[in-house]
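A single protein chain has been omitted; all remaining protein chains appear in their positions.
After this line comes chain A, so read on.
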């Protein structure tokens, strides 16, 4: 795991544009791979394809695998590629079994703001262009091995340009306080008001991540959605 030092960042959404503090934490260097997830389901049969409860994963759960305990014909090509078609419940369970947890949206976005050379590439338009180009490409038939993806300032691979990733509070941008309040209550859900409320219009591509997360429910499984785990930094816990 890589150490993500503490700091602050301005999230994409938020009317006050106030920087949000992020405590130091540990983040998996790579997204979880098919091989790693296979080992997990062998140990935890309740998360196997045929045994998972529908409440926890929709019918596309692990659809790219041949069977409960086998990736199948594509194993050689994708063993080291990110696991996809997993629900939020499954990802959460995986991390917990490793003694870890899913990163929060703020943690994930904070770590993803790093380019190769800078911890904070907020104002680097070339960095955004790279993201845009990835977002606008169709999914490849086989996702590349995690080691072959973009490595950022923290030594974390594949935050941009590999797969979408689950976060613990992926749906927080959708939380609506009360439908009886004024029309601004769901300003983050849809197009216009969400965009006009953005803190950094140049980071246009970050909308894609918020939009993607907002389209999810916890039992959804998507062909380009994976995850990685995080851990609270022992140092900061001790200080607290």
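Throughout what follows, a residue touches a chain if its C-beta (ideal position, glycine included) is under 8 Å from a C-beta of that chain, and two chains touch if they have at least 3 such contacts; residues count from 1.
Convention: contacts and distances are computed from a predicted model.
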Can you match the unshown chain of the complex to its UniProt protein name from these: "pre-crRNA processing endonuclease", "RNA polymerase sigma factor (Sigma-70 family)", "Copper-containing nitrite reductase" or "FAD-dependent oxidoreductase"? "Copper-containing nitrite reductase"
Using the definition of touch stated at the top, determine which of A:20, A:39 or A:132 touches the missing chain. A:132
Of the residues listed, A:56, A:150 or A:212, which one is in contact with the missing chain? A:212
Using the touch definition up top, pick the residue from A:127, A:166 or A:220 that touches the left-out chain. A:220
Interface with the unshown chain - residue positions in chain A: 60, 125, 128-129, 132-133, 135-139, 176, 179, 186, 189-192, 194-195, 204-205, 207-208, 210-212, 214-217, 220-225
